[in-house]
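Missing here: one protein chain of the complex. Every other protein chain is in place.
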Amino acid sequence: MWEDIKDWASDFFVTGDPLIYGADVGIVLASLSILFVLTYFKKWKWLWSEWITTVDHKKIGIMYIIAALLMLFRGGMDALLMRTQLVMPDMEFLKPEHYNEIFTTHGVIMILFMAMPLMFGLFNIAVPLQIGARDVAFPVLNSLSFWLFFMGAMLFNLSFVIGGSPNAGWLAYPPLSETMFNPGVGQDFYIWGIQISGIGSLMTGINFIVTILKMRAPGMKLMKMPMFTWSVFASSLTIMLAFPILTVTLALLFIDRFLGAHFFTLDAGGNPMMYINLIWMWGHPEVYIVILPAFGIFSDIVSTFSKKKVFGYKSMVFALMIISVVSFVTWAHHFFTMGSGASVNAFFAISTMVIAIPTGVKVFNWLFTMYKGKISFKSPMLWTMGFIPCFVVGGLTGVMLSVAPADFQFHNSYFLIAHFHQVLIGGVAFGYFAGLYYWWPKMFGFKLDEKLGKWAFWLWNIGFYVCFMPQYVLGLMGMTRRYSTYSWDTGWFGLNLVSTIGAFIMGAGFLVQVWQIVYSIKKMDKDTTGDPWDARTLEWSIPSPAPMYNFATDPRVSDVDEWWEEKQRIAAGKPTPKPALEPIHMPKNSAMPIFKATFWFLAGFGFVFDWMWLALPAMAGVGITMLVYSFNYDTEYYIPVDEIRKTEAAAGRAV
Amino acid sequence: MSHNANHAVQGHGHDHGGHHDLDALRQMGFWLFLITDCILFGTLFATYIVLHNNTAGGPTASELFEMPGVIAETFILLTSSFTSGLAVLCMNRGNKKGLIGWLIVTVLLGASFVTLEVTEFLKMIDEGAKISTSAFLSGFYTLVGTHGLHVSVGLVWMTALIIQLSKRGITKTTRRKINIISLYWHFLDAVWIFVFTIVYMMGVM
Partner (left out) sequence: MAQHQAHSHDSHDEHESHGSLKEYIVGFVLSLILTAIPLIFVLNDIVEGTAANVVLLVTAVLQFVVQLFFFMHLKEEKKPRWNFMALILGIAVVIIIVLGSIWIMGNNEVVK
């Protein structure tokens, strides 16, 4: 009996590696201390009613961002472990199997559980405020999206200590990810973790499309929307059109593994290349999904900190929309070497080059916006300035990769690694950091310390180049990705050493950011104006942090930079008269999302281990929560005028 | 931030958002969901089409499919799409009984569609044509089964709505829900047209 349990446990839990035992202890201690703090300070009820069941887009945004920063920590640790392993030839720091797991989780976490939620966090924080809305179109669905993401991320991360991590690369190409070569549960964690959070992403996409199309303040025509809102629209549209493909692709892989089907197997007529074809139909739009909002953030920041209207508004909008549509016809450039012939490769090479054009338009527009502007170099602007050269170089190496014959040389080399890290760190990460610094005062009501912010920026920026410039050269020298080690006679030692140093400089940058947040909380430099950057769009017209109903009265919009224009009118003594207060219609909190997401988590866990006694009841639970919710007709309430008046007065505003 | 739930103001004059109303939002959101579902089926179709010749020595489409059952399924689903439309017509006239009646007819037709499909699947499996037999059959069961699953979910949902209708009658909220499910039902019929054409007709041709 005891032996049975011991056997089972040694299969169930990941064993054998001191790093993992360390992590086990860390996880248990962290969980216990969280439970203790919540109980000791009697915060359970607060956590439940203010956060877990909340449908307030601002709080959901904050939860996304906290989760994303935690994931950034884990993905970053993975990166540092990899760079440590590669610091010199013949290193014996990580075993090859462990290395495989780490590059897999690094990729998945950084794209799907770091970049996506950070992006959704910023969507949630900024979009309703920018368009003068009280919330998103479907607040409960929004909360469900968050909890699905969260549960998906937890399920994926659980593989670290239970059952074993996936190890077939971030896109899990078959046949390596099929049961024949990968019988463990790691790939099933991969499938279900991504699947559950992917459903959440899909719903967020729909939610923001409807929000942006239908909930804009009176007078805000489409061509008067702030650039960030436009970029969110483009990104959400791409999510809506691309994510179903991911859902299907992963489902098919799961059916292969679970029911022994033959979609992507080597035998019985399966075709692994079909998986690669399908996953990139999602995967390529996905990279535009994460970069487009960064473009929007940069546009708003450049215009705010240059004290000018954004240059070429219309061309910016068209560029965004063209990118989001053209991103659907470039996918095959990820597998030029698959052997689909010259005409296929030629088509996708050209479409890839074409997409560089609208991107170029945007870069020029940012430069022209800065031209003759009164630029102030606050943190958000610094990140923007760091982004532009970095992204241009990353984009140009992308064009090099798009040349199909040349790609046969670059394919899967460190040249490629350097390229996509340059657009993902230099573009996406810098962009979201810029957005985070920009909207931080609006989220929390206090400013982040500028001096530490500059340190963080320079560490990240210098660290980035030190880390990735050598990798371009390594790629040209023949180093391919996913090598867990290399020998002395390759001549790769020096450049790898430099690259590792760069990675640790970026790690230091992250630590400074954490310290910056802690320090700024202690310092509590409150933003009493609601408009700390002297900015231009509606979110800055309300107090920081925004009251739960956002706008006491609906703003009336007549210009892209409505708040900037309004400030001019106020200075001239002619502010726009505000309508009288009315009770505000708000959605009630809901516990459905957390229950439903928990059932999804349990179902996913059950499917991972083939525990049908768990998976089937949990799936039934998903359905039942849905039905119970459908029978609930009492979902809204009104905030009375008195309460609005009190809240506004507390924020120092007379209504 | 107290949640004053009891401020449910009755008859809220003009809606305070001024620029949106919840029902229109939800209808649009559901329409967008249907488009994502379209893409989901599109991907399944693409996979089926690419793999459908890879029978790996197993049965082929023309050996396997028995058209009479499929034709019956097709006409049953088509009729149920029509009856769900009739239900909406009754609703627009305020005829609660007719609405519920036509919904029940729709549910029954849908249930017989699912029953026929399940019988067809069981028979094929019995003949040794399993999902694990060949890439063609993997694609077939997944594509057709996903559609069947959608229909089944629709049946549960429609039953729940019938219960809600009988309790609450035709209100603003139930109207919206009925409009949405009828849209869903028509959509499933539209998808079936392509399943019927691409999988079955082209398969036996």
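The letters A and B name the chains in turn, as written, and every chain counts its residues from 1.
Definition applied: a residue touches a chain if its C-beta (ideal position, glycine included) is under 8 Å from a C-beta of that chain, and two chains touch if they have at least 3 such contacts.
This is a predicted model, so every value here is computed, not measured.
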Touching the left-out chain: which of A:Thr53, A:Ser177, A:Asn271 or A:Asn550? A:Asn271
From A:Pro18, A:Gly339 or A:Pro577, residue that would touch the chain that is not displayed: A:Gly339
So one chain is hidden, and I want to know which residue out of B:Leu32, B:Ala129, B:Leu143 or B:Met158 touches that hidden chain in the complete assembly. B:Leu32
Using the definition of touch stated at the top, determine which of A:Leu112, A:Ile245, A:Ala268 or A:Leu416 touches the missing chain. A:Ile245
For chain B, enumerate the residues touching the unshown chain of the complex. 21, 23-24, 27-28, 31-32, 35-36, 38-39, 41-43, 45-47, 49-50, 54, 67, 71, 74-75, 78-79, 81-82, 85-86, 88-89, 92-94, 172, 175, 179, 182-183, 186-187, 189-190, 193-194, 196-198, 201-202, 204-205
Mind listing the chain A residues that contact the chain we can't see here? 209, 213, 237, 241, 245, 266, 271-274, 277-278, 281, 325, 328-329, 331-332, 338-341, 343-344
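The working rule: only the chains that are shown with their structure count from here on.
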Can you check the complex and tell me which residues of chain B touch chain A? 1, 3-9, 12, 15-20, 24-26, 28-29, 32-33, 35-37, 39-40, 43-44, 46-47, 50-51, 54-56, 58, 131-136, 138-139, 141-142, 156-157, 160-161, 164, 168, 173, 177
Hey, which residues of chain A end up touching chain B in the complex? 49-50, 134, 137-138, 141, 202, 206-207, 209-210, 213-218, 240-241, 243-245, 247-249, 251-252, 255-256, 259-263, 267-271, 274, 278, 281, 548, 554, 582-585, 588-589, 623, 627, 630-631, 633-634, 636-640, 643
